[in-house]
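One protein chain is absent from this view; the other protein chains keep their places.
On to subunit A.
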Amino acid sequence: MDKNQYLDMFIDESKEHLQAMNDNLLKLENDPQNVAIVNEIFRSAHTLKGMAATMGYEDLASLTHIMENVLDGIRNHKISVTSEILDVVFESVDDLEAMVLSIASGGDGKRNVTKVVTMLEKIEKGEQLKGNPISDEVAATVEVVKSSSGTTEIYDDFEVTVLTQAQEQGFHAFQVTISLREDCILKAARVFMVFEVLEQIGEVIKSTPTVDSLEEENFDSDFTVTLITKVSNDEVRNRILKVSEVDNVQVASFDTEAYKTNLSLTTVEEVTIEETEVSEVTEAVQTKSDEKSNPSGNKTIRVNIERLDILMNLFEELVIDRGRLEQIARDLKSSELTETVEHMSRISGDLQSIILNMRMVPVDQVFNRFPRMVRGLAKDLKKKVNLEIVGAETELDRTVIDEIGDPLVHLLRNSIDHGIETPEKRLSNGKPEEGSITLKAYHSGNHVFIEVSDNGAGINREKVLKKAIASGVVSTENSKNLTDKQVYELLFASGLSTADQITDVSGRGVGLDVVKSKIESLGGNVTVDSVLGEGTTFSIQLPLTLSIISVMLVEVQSEKYAIPLSSIIETAIVKNEDILAAHNQKVIDFRGSVVPLINLTDFFEVPKTREEDVYHSIVIVRKGAKMAGLVVDSFIGQQEIVLKSLGNYLTNVFAISGATILGDGQVALIVDCNALIK
């Protein structure tokens, strides 16, 4: 088998299963009695094991297998869920994750996991759970189930009576043991199908394990039913074998004599009651299998993002042609052509929104790894933290999603490490022992906002200032006039973040400059707000997509340039006499501040095609607090453009951050205002 062909799929799916396991383990921690969750985890582990084995990653498969044993113990109530056990399972999921990552980066997925394996094996043997009567008892029942795959079965008096009665009326009684194939996926559904067959030919008196357990898939691969029927031994077997994924069927006659004791109360009514019960149960089985098939109703396919990019490029070509067609239709004034072109325009408009939407993915893809991280970190720091996630369904462009993970990890760590106080301190401050962090995402206009807020200690203004003055970020005189907001902004200054001791002093500022620069490189910004003693909120504003930005198109001589709207403060038209000269630098007085002018014609060495005008169009742009006025010839207008790179050949062109294709098919360059302002 050519494994490489499936490698990407394997890695993607493994990551998904690991994520599902992580999520469900967290759920299980809050709801340790819920067998359904254990089953979910088990299923993920089982699939992962199968995939790993098929791909030949033996280490991965064997660790999953050992973990599966523990999970199996939990769902069979042999092992009860405790925090310690979950820690070990979490740890093994971490190991599995590391293996998958190693495979993803071209490794062999090998890893020393002896420690985890030993612990898992200990748990599996129940070494930490000695003397638990409940688990012993359950284990005993499981033993009975195991042995029941032969012909021995335990019946209560009532069942024996029914069997006797039936046999007297000429029915056969059979013990039918059905083995499902090991790789059977929807066991409950198969059980249901088997019961349906059995209902057609007779009555099911008893099943082991119980129908409830069968329904919840709480059995290995085989189960036994006691059937009364008029059809022959062979026919029963053949009919059941018609159900797919049934591996083996053993039909044995049942000898009621062995059970016949002192019973006389047998009525047909009672048999009917039993019947209704069974049919009710089968209905339940049916509902269950319906639920199972639900997830597959939401069908998705994986598409490589490159293909979407290609689709987008092709579509842009189409839009450009559409523009030309519209022009031709206007010139020719043919109503038929105009109508057709208008229709085409509408359809391509819809198509555009669909293509853009395809690139959007829910922010959940990033958020979903945080609950696990917060749990681990809180445990390490001996703090109690509850993470609440709001708006995980908020959608963002794939390119943004890929980038925001790291900054968010940083902020969350910050909140847990420095924001949330220790349980003792919280209690002494009259707060609940458990701190809470809220991770919230929502849309607003053309932006997505992501907030990380905690109800921790807040930021101490004085301490931040002291530190900032000490590290020379602000002067003592300036520090007095700063608003709270401005003080908090100091946390993002790079001078503050590098020093480790800031953690001890202010409790904030580790690597926050990295967060800020990352967010800004994505065209967003980050702000912080805090109330001392009540908590801190970091708020990130991001554009919906990186591939489409709003720009102001301007003309410089006969060339067109695009200036990102995010950099523009405003536009102005100034007369010759308003332009002042300050030490060989042309400046204007813009609302009281002196703004230097940059003449784009000179700066970009644009061939001159126009006469000098007494009026000058100026775009005032900013970089942080600094401003500059770009002198252009005319404004074309605001437009949404698709961002394109200049390719791998022309890297680092000064003051040009990219290009876009205009409606007429020509390329316009995007001005990098950050590079223009020093």
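General remarks:
Just so we're on the same page, a residue touches a chain if its C-beta (ideal position, glycine included) is under 8 Å from a C-beta of that chain, and two chains touch if they have at least 3 such contacts; residues count from 1.
Rule of thumb we're sticking to: contacts and distances are computed from a predicted model.
Of the names listed as "Chemotaxis protein CheW", "Thiamine pyrophosphate-dependent enzyme", "Recombinase-like domain-containing protein" or "Radical SAM superfamily protein", the one that matches the UniProt record for the absent chain is "Chemotaxis protein CheW". Only one residue in the set A:6, A:449, A:590 or A:604 touches the chain that does not appear here, and it is A:604.
Residues of subunit A that touch the chain left out of view are 312-314, 316-317, 320, 559, 603-606, 644-651, 653-656, 659, 661, 665-669.
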